[in-house]
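This view holds just a subset of the chains, kept in their places.
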Amino acid sequence: MIVVLDPECSLKEKAAVVRYVEQQGGRLLVSVVGEETHIGLIDSEAQALAPEIEMMAGVSEVRGVAPPYPHVSREYQPGPTEVRVGDVTIGGEEVVVMAGPCSVENAEQLEAVGRSVAKEGARMLRGGAFKPRTSPYSFQGLGEEGLALLLKVGAETGMPVVTEVVAPEDIALVASYADMLQIGARNMQNFRLLSEAGAQEKPVLLKRGISSTVEELLLAAEYIVSAGNSRVVLCERGIRTFETATRNTLDISAIPVLKQKSHLPVIADPSHAAGERSLVPHLARAGIAAGADGLLVEVHNDPETALSDGKQSLTLDGFADMMDKLRGVAAAVDRRL
Amino acid sequence: MIVVLDPECSLKEKAAVVRYVEQQGGRLLVSVVGEETHIGLIDSEAQALAPEIEMMAGVSEVRGVAPPYPHVSREYQPGPTEVRVGDVTIGGEEVVVMAGPCSVENAEQLEAVGRSVAKEGARMLRGGAFKPRTSPYSFQGLGEEGLALLLKVGAETGMPVVTEVVAPEDIALVASYADMLQIGARNMQNFRLLSEAGAQEKPVLLKRGISSTVEELLLAAEYIVSAGNSRVVLCERGIRTFETATRNTLDISAIPVLKQKSHLPVIADPSHAAGERSLVPHLARAGIAAGADGLLVEVHNDPETALSDGKQSLTLDGFADMMDKLRGVAAAVDRRL
Amino acid sequence: MIVVLDPECSLKEKAAVVRYVEQQGGRLLVSVVGEETHIGLIDSEAQALAPEIEMMAGVSEVRGVAPPYPHVSREYQPGPTEVRVGDVTIGGEEVVVMAGPCSVENAEQLEAVGRSVAKEGARMLRGGAFKPRTSPYSFQGLGEEGLALLLKVGAETGMPVVTEVVAPEDIALVASYADMLQIGARNMQNFRLLSEAGAQEKPVLLKRGISSTVEELLLAAEYIVSAGNSRVVLCERGIRTFETATRNTLDISAIPVLKQKSHLPVIADPSHAAGERSLVPHLARAGIAAGADGLLVEVHNDPETALSDGKQSLTLDGFADMMDKLRGVAAAVDRRL
């Protein structure tokens, strides 16, 4: 429910409305939308307060709100959210490229990749230390040793670090090393993990589940934001369809759809969508053209020997080539890289 | 890799093979397949031991194994596994019906449903105390209070209890009340949860993810079994497709496919697949006809007021009617209810 | 729009209503539903006649109808339709098994298969003479020579023949040999073919498109029925999903859903759904248990050498074994084979 205040509403009148809602046990969000000031009421019981509020001084209108994800909806906050990670801003004019290996394997690998992608314009370092793997017999990541390497290489190259967390009990550990927590596709509906990521302070990169709808992604983000952490970035990374020519099907439409429905930044992961190196630059260009606020890209110094996802990882040279072309596409849509 | 022993192999020779594998750090499974004794080697490094083992006394053959889920594969254990839960056997001649409400709501509800389904032939009691919900604003379950009610009504009606666990840190609590732990569709690839469910002793009901392949389900089961718990039952509960006439699409073929590929019991959940009460008996009949070892069915004493999944819950009378017809179908495929 | 007549309505009053509708250019369907007589008006302009009709003697009520496929909807005709093909009735108590090879290859093959399946209880002979093939380099069928063989073997074995027609210009030819025309999955939205199949007299077996919804299937049937041919049988044959363990995913729920929404008979094709012989009997049993009025099954005397679909064709012995078990399942759901 949104309470729209009259343009002539005094601060005192506004405070009275806020106080009333809080006394009734309601939670609220205040935002300014063009000329209008909105007070958003989150709780489902809010509707019961409507008759009383409509009568209060300074209130011009009370509107119901359809979307079941009020905190992340454009109806509550019409302007875009910018999420800061270290000195990087996601959701502003700049398209933020996050690059690095799928898994952190050792210091040499991470340094080689980190230095190279930083030089070519990547702004954040990605890399997995805790890996959710379909088979129990696949490489499960270096754990804390990998986190320490990420911290070191991030600092050396001036890039904030984003890395995945796979269980609530690991959040404190991962957050002590990383600048941003990634919640992967397989955990998008691990609601305990979402709630606990919402109860800490580091920004969260939330990837869409492989067969989750746009609405389910927004509801998952609502779990995090409603628990208190509004610094959430959404990531489209390909969905599961009947088509097997690519690993997943990049749902390019989800980028503008998410940006219409939500004020949160949206990035694209062309690597997992494609599953094949030669397609990644094409999907990266398409992602930016469709309005993505950033890219998450897998890069490896020696993809043939990678412990995971080698087939879809760009080489160092491939990454450099891709970045060159991306600058023109970003400029064409009034962004910069 | 499977080591097939010679029928003439002595126990001493057999022990020597086992000892050799263990000294080399390998893990193994011994099983008797018809006339043959098999020693299965799980680890991927096992292949390196093959030349040595082939030369040992009592060994007739060393075979590679294709499936990436050795513990749950029919190639390792050709005969079916029976999983006992209390005095109920899943995977034997009897088709086991597990019934109860989606969510445990209060004592009256659970007692009414529990007594009624027990009288009509249900052998286990189901009910959710911890509910994974797509929206943070939906009813999240009664928690431990719900577990206590399940324990009480299960004891009163003589039915072992199966209930969902949604996070590794809840396993001990849930296992202290329930006879069988359910891992739901959204957590099928919560690998930490799988591993920890494999490190305790209660049997596990593992539901297929909404867009997981049969192979991914078997790999998820492999996480549990390879962690030490071989009492796993698989559950087909409908997959996500383009069709919206039903909530999900029951993949009826998955039942015989799973039983061909794995020795684990397989049950069907017609309620979540259908999403609509009137379809449930049809899908239940189809599931048994296709070879399911059991059914997981939602029943409510007053579906219109249910806090979750009311639309797909059978009424008490509806459940009784369904059971009547199921007996004939079970008999037609040489099973009993 | 449905005009419900008063129980006291005289035949003269009824005739006046009919005459009025026809004079206004409307088309109608008269049916008796329980105690009520209904006059269904098909055309979208029918709504304009409502005020006038409501005032006429003998009319108790005028109802709008939601489904966009009025002719095939249960709301128009609540009782089930039985479709007769030769001396076989589809949609009655008997579950009708249609069996034969995917493609008619030569006289020896068709005779061997036809005699064997007739002996085991098949009631209709299936076989393709015009084959729609994904590749232009695959076997395209024997054409008219194949039709002649079907006619001959059908007559010898006492089974009416169903065979596919792939283009409007072939309908007359195929109808001159076959007892029932099959419209395949790839042509389910070949609207010209549908309309022309509706403008001739032979009954039509309409297979669901590989990614068509239940509603689209009913709309395709509406093309045929609204063109004048009400003898239509629907066939669920598996849909395309992400799962690759089977050729297609048999949408078992579609069987009861179609029977709830439409009065037309519904059969299942377990062969194309499975794509693999060993699964066919399981899916056939499930289909009958779910309420199918018949089965369409591929059988070959030497599947290894089949020119198409050998992998999913039952052997002659496999068909016999399957039929034995099916009898019990049919009996359990109050049908017979």
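Odds and ends about this structure:
Lettered A, B and C in written order, each chain numbered from 1.
By definition in this document, contacts are C-beta pairs under 8 Å (C-beta built on N, C-alpha and C of every residue); 3 or more make two chains touch, one makes a residue touch a chain.
Everything numeric here is computed off the predicted structure, so don't read it as measured data.
Displayed in place are 3 chains, all sharing one sequence; the entire complex defined by the structure file totals 4 copies.
What we mean here is this: only the chains that are shown with their structure count from here on.
Ranked by separation of Cα centres from subunit C, the top chain is A.
Central chain (C-alpha centroid nearest the global protein C-alpha centroid): B. One finds 37 Å separating the Cα centroids of subunit B and subunit C.
Listed for subunit C are residues 211, 241-242, 244, each touching two or more other chains.
Here subunit C touches subunit B in the complex through residues 211, 213-215, 239, 241-246, 249-257, 260, 273-274, 278-279, 282-283, 285-291, 325, 328-329, 331-333, going by the rule given at the top. Touching subunit A in their complex are the following residues of subunit B: 43-44, 68-69, 132-137, 166-169, 186-187, 189-192, 195, 210-211, 216, 219, 222-223, 226-227, 240. Partner subunit C is touched in their complex by these residues of subunit A: 211, 240-242, 244.
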